[in-house]
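Showing chain A:
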Amino acid sequence: MILVFGEEFERDVTYELVALAKRLGDYKVVVSEDFDDIDGDVIRVERLNWKVVKELHDRFKPEGVLFANAPSGMDLAPKLAGITGIPMVTNVIKLENGDRFKATSLTYGGKVLVDLEVDKPSIFVVNRGYYDPNEGRGTPKVERLDLDFEDDVELIEVVKPEEDVDISKAEVVVSVGRGIGDESNIELAKELAELLNGVVAGSRPIIDQGWLPKSRQVGRSGKTVTGKVYIALGISGATEHVEGVKAKNVIAVNTDRDAPIFRIAKVGVVADVNELLPVLIEKLREIKS
Partner candidate 1 sequence: MDMLLNRLKELTNNKYFQCIQCGTCGGSCPYGAYTPYTPRRMILAIRLGMVEDILNSNAQWLCTACQTCTSRCPSRIQITDGIIPALREKSLLEGKVPEELSTALINIMRYGNPFKESPMKRDGWAKELDFEVPTMMKKKSAEVLLLPECFGAYHRRCKQATKALAKVMKILEVDFAILGREERCTGDHVRLCGEFALFEDLMEKNMKVFRKYEFKYIVTHDAHAFNALKNFYGLNVLHHSQFLHDNLEKLKGMFNELDYTVTYHDSCYLGRKNGIYEEPREVIRSIPGVRFVEFKRNRENALCCGAGGGGIWLDSVMREFVKVRPAEDRVREAKEVGADVIVTGCVLDIPMFEDALKVTGLDGEIVVKDIAELVLEALEGG
Partner candidate 2 sequence: MRIGVYVCHCGRNIADVVKVRELVEFAKRLDGVAVARDYKYMCSDPGQELIVRDIKEHNLDRVVVCACSPKMHEKTFREALKRANLNPFLFQMANIRELCSWVTQDHEKATEKAKAYLKSAVERVKLHEELEVRRVRINPRVLVIGGGIAGITASLLLANSGVKVYLVEKEPTIGGKMAKFDKTFPTLDCSACILTPKMNEIKDNPNITLLTNSEVIDVKGYVGNFKVKIWRKPRYVREDVCNSCFDCIENCLFEKPEFPSEFDEGIGKRKPIYIPFPQAVPPVPIIDPNTCMWLNGKKCSRYCMEVCEPKAINFDDRGEEIEVDVGAIIVAIGYDLFDARKIERYGYKKFSNVFTAIEVERMLNSSGPTGGEVIVNGKRPERVAIVHCVGSRDEGNRVYCSRVCCMYSIKLARLIRERTNAEVYNFYIDVRAFGKGYEEFYKKALEEGIVFIRGKVAEITDHPINDYEKSEVEKGRVIVVAESTLSNSIVRLPVDMVILSVGMEPPKDLEKIKRLLKLSTTPDGFLAERHPKLDPVSTTTEGIFIAGCVQGPKDIPDSVAQAKASAGDALTLIERGEIELEPSVSEVDKEKCSGCGICVPLCPYHAISMVRYNGRMRAEINPAMCMGCGVCASSCPSRAIKHNLYTTEQIRAEIRALLA
């Protein structure tokens, strides 16, 4: 049996864990919030802390435990491993079940993959973005468990970024450069960002012109973006700028097919941003509605 601990703070990752668990065999999903579309057996607990994790682990004695490489998963997994002494693999991007688990971990800053064979029982901390969350959706069978253990760590306050977002932490960043033309087009970029649940950012010239606040600057004298997707619109890709782009996927739109930004892009689109954006936004709106 696989025991999945849902992610408390970035709940959407939970679906990805369920998608993986499904492939590994029987599973139960432990969550501390209401989910109405998780596929399979769901155990609803009041709180998710290490004492609860330990209790459920002892109760179900799973062959594998899955956590997300996310704020609560990265705290609870090693604690459990420390207490129980069972093997733990982190940064997992692929996992198969068999006599032993076969895991692949992404390490050395993404430069190295390592294939591992892991004895059962064991713990896995799974990276985001490798399993389709939709596969984890379905109809849940919810069981409520009344476990409310005192914890040595207590959340006292959640601080949202003041008025402006922190682009360095955002998963999706829509970034604009000089190729955007004039200031009015910033609105189009903002709209695209909204449609993709992302935030808007810019290269230095845009910030210097006062079209976006300084907090939105990407690059050496601005911030480094580390999220999942970085969409560069009309950015040529000067060294100073590229230094601040550490997102996993870069999508670049530029009229110049030799623009250096394409060298770090996964997908490059040779087009004029100002022509492309209205069409793209229209299409995304259709899908949304």
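Following the convention adopted for this analysis, a contact is a pair of C-beta atoms (placed from the backbone, for glycine too) under 8 Å apart; a residue touches a chain by one contact, two chains touch by 3 or more; residues count from 1.
Here is how the candidates were picked: all candidates are chains of the complex that A comes from, given by their letters.
Just so you know, these numbers come straight off a predicted model, no measurement behind them.
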Touching candidate - 1 or 2 - for chain A as found in this complex: 1
Footprint of candidate 1 on chain A - complex, ascending: 177-178, 204-205, 208-209, 214, 220-221, 237-240, 242-243, 260
